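Inspection log for the structure reproduced underneath, given as structure tokens.
With one protein chain held back, the other chains of the complex are shown just where they sit.
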Amino acid sequence: MLKAKRKQVEQAADLRLQSQIGEQERFRDQLRRMARENKTAVVSFFVIVILMLAAILAPLLTPYEENEMDLLHRLQPPSAEHLLGTDEGGRDVLTRLLFGARVSLLIGVAPALLSLILGALLGAAAGYRGGMTDTVIMRIADVTLAFPSMLLAMVIMYSLGGGIFNVFLTLTLVNWANVARIVRSQTLKLRSDEFVEAARVTGVPDRTILRRHILPNCLPTLLVLFTLNIPAAILTESSLSFLGLGIQPPNASWGLMINTGRQYLYNAPWLCFAPGAAIMLIVLSFNFLGNGLLDVLDPRMKKQ
Amino acid sequence: MKKSLIHRLVQAVIVLIGVVLLIFVMLRIVPGNPIETMMGEHADAATVARMTAEMGLDQPLHIQFFRYISSAFRGDFGTSYSLGKPVSQLIGSAFVNTLILALFAALFAWVAGIGCGILSAVHKNRLPDRLFMGFSILGISLPVFMAAMFLQYIFGFCLHWLPISGTERWTGFILPSIALGWNSAGQVAQMTRTALLETLQEDYIDTARAKGRSPSGVLVHHALRNAMLPVLTMMTIQFSGLLSGAVITETVFSINGVGRLMVQAISGRDIPLLQGTALLATAVVIFGSLLADVLYSVLDPRVRKEG
Partner (left out) sequence: MSNMEYEQKSGHPVLAFVLALLGIIAAVLLVFLTGVIGGGIALALGVAAVLIGIAARRRGLGIAAIICGTLAVILAVIMTFSTVAVFRKIHDEALKYKDEAPLVAQCLDKPHFGFLGMIINVTKYEGDSQQLVDQFNMIKEKVDKGLKDSSSALPWIATAQAAESEDEVLRVAVLYDISTMDVSKTTDDYLIPMNVFDRLFETRPVNGKSEIVKSLITDYSVSADGLTYDFVLREGIVFSNGSALTASDVQYSFERLLKAARENTDIPLEIKGGEAVMKGEAQSLEGFSIKDDTHFSVTLNAPNAGFPAELSAPAASIVDAETTEKAAAFGTDPADAIGTGPYIVTEWVSNDHYTLVYNDKYWGPKPSVKKLIVRVIADPMTQNLMFQNGELDIINLQYLDSAIVAATYKNKPADRIASTPNVGETFLLMNEENPYLKDVKVRKAIGMAIDVDLIIQSIFSGDAQRENCMIPTGVWAHNDQQEGYTYDPEAAKALLKEAGYAENEVKFELSMDSSADSGTQLVYASISEQLKKVGIQATVASYDHSSWLAKRSSGTMDSFVGRWGMDYNDPANIVFTFFGSEESNRGRSINYPDKSIFARVAAARTIVDDQEREKEYQELDRKLIREDAVWIPMYSTLHMWCLGDRVASFTPHWAGFSDFYIADVVLK
């Protein structure tokens, strides 16, 4: 995720904690308000849902198979038969785009979720326990964050080799530190909250406090982080695949389609532009939705 | 202030050593023998084994590590397997190109980003705001390689204005730096806008207005000066990001830079070269953020007093 964005999320989350319980509108109501007021976010949400449905229903939406080749009709321009033309192996581009959506969306969502869980657990542990645990976890997070994320991803992909599960793992390892940092600072502040202090004094076990008080309070922040991590993951994957380090053929992902299509950019531009437009659409949608959620999170926005 | 600076410096060095260790271990758990890769189709097992021993690649990992560290301190980062030259020499010549590229890209990103950000903030929610913010969101959402390919296609292939690749002429840097800087320009623009809008709401702006200063005077002398602080630190971090993140741009435009060296090192299992490039990129980022912190504390009066 972008550094600037991370700072913004951090600030908003802090402000949210300061204007604690009571005067704070409930998160569910806030979401409702967003649905009413922020139409872009709503439209983006539906675009995402439609794309996900298209990816899931891909075999029903197209008469072709994912890897079905027609060598006598290579690089055909868009036509009624092939709405987005055919690629260098005579495969239907639209079909591959739909099947590629499965990979690309999965790669957006799964690592974002995994890094969220990993980051939240480690961050909460670091913030709550403090001391040695905190130091160790946060030093590791610092090292991870010190790497340029693309470089880190490249080095990890290098040592693991290509393939979808290694991409999951890589993106998780790249993104968890962001989450951990924010959750840790939230936990630190919540821990000193009277409510939690009281619970601790009365001997409520740590695990219960974490589960009942701290993590639920972090949830809205986590939701925002989740939404903003997805486009970052999709972009990183497409860049990795573009360099030939991500998804490996014959699987199709959008990044990979662009990578192979690049050789034909000047003779068959649809090979590049179709998946390129798809990436832009999905990333824009997630960004708009994430920004909408960020506005909800930030208590300053309520007053306007 | 001095104390915290030393503290940060020590921390940076520790992180850097951690990174070296991390890369070192990660690169050596990979399947595949680099010697075999280097020799290709004509490798016979005996020669591969002999050369593996010659290069000390059959030694235990910790011995290899200490050997690497000790020669690295003497400025010797090994010899590239795939390009046959000392790593330091290869990186040296590639770094010049990357540096020029990053400078051009940063120039574009800052000029365009700050300009658009100011205009957006001043004309909040009107045409320029929407236009520029639209572009900045586009810049953030558009994958770098798409932007690069677009530019190559339009200005290189269709219009014949600028060279498609190569860096023999300075014009060869124009397209790559725009492609590379676009994303950062978007970030700078958004940050400038947010920061400026925030400062415009501060009380002292109203005071200045009440004193009868012209709107542009208020903007330049009061609002901008304060709003630029966070932007400036971000820019420092960004520049190190540009330096280390030009991988894709360099690949698309065939520029001999550190990023492309790295891609090449990865495809050729060229461990010394990969280690060298990764180390350089990380060092640049770590010291970039260190510099950003120092800059921030020098510029921000509040932090200066505290230190």
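Read from first to last, the chains carry the letters A and B; within each, the first residue is number 1.
Definition applied: contacts are C-beta pairs under 8 Å (C-beta built on N, C-alpha and C of every residue); 3 or more make two chains touch, one makes a residue touch a chain.
All values derive from a computational prediction rather than experimental measurement.
Participant: Check the whole complex and report which displayed chains the hidden chain contacts.
Facilitator: A, B
Participant: Consider the whole complex, including the chain that is not shown, and state which of B:R28, B:K124 or B:R213 touches that chain.
Facilitator: Residue touching the absent chain, from the options given: B:K124.
Participant: Among A:Q11, A:T40, A:T135 or A:T208, which residue is in contact with the omitted chain in the full complex?
Facilitator: A:T40
Participant: In the full complex, which bits of chain B touch the chain not displayed? Write them out.
Facilitator: Touch with the absent chain occurs at residues 30-34, 36-45, 47, 50-51, 81-85, 89-90, 93-94, 123-127, 130-131, 133-135, 137-138, 152, 154, 156-169, 171, 197, 200-201, 205-206, 209, 251-252, 254, 256, 260-261, 264, 267-269.
Participant: Contact with the hidden chain only, please: which chain A residues?
Facilitator: Touching the missing chain: residues 38-41, 43, 67-69, 71-72, 74-75, 88-90, 161-162, 244, 248-250, 260, 262-267, 284, 288, 292.
Note that in this section only the chains that are shown with their structure count from here on.
Participant: Averaging over Cα atoms per chain, report the distance between chain A and chain B in Å.
Facilitator: Result: the chain centres lie 22 Å from each other.
Participant: Could you pull out which chain A residues touch chain B in their complex?
Facilitator: Residues of chain A touching chain B: 2-4, 8, 139, 142-143, 146-148, 150-151, 154-156, 158-159, 161, 231, 235, 238-239, 242-245, 255, 258, 262, 265-266, 269, 272, 276, 279-280, 283-284, 287-288.
Participant: Within the complex, which stretch of chain B touches chain A?
Facilitator: Where chain B meets chain A, its residues are 11, 15, 18-19, 22-23, 26-27, 29-31, 137-138, 140-146, 149, 153, 157, 187, 190-191, 194, 234, 237, 241, 244-245, 247-248, 251, 262-263, 266-267, 274, 278, 281-282, 285-286, 289.
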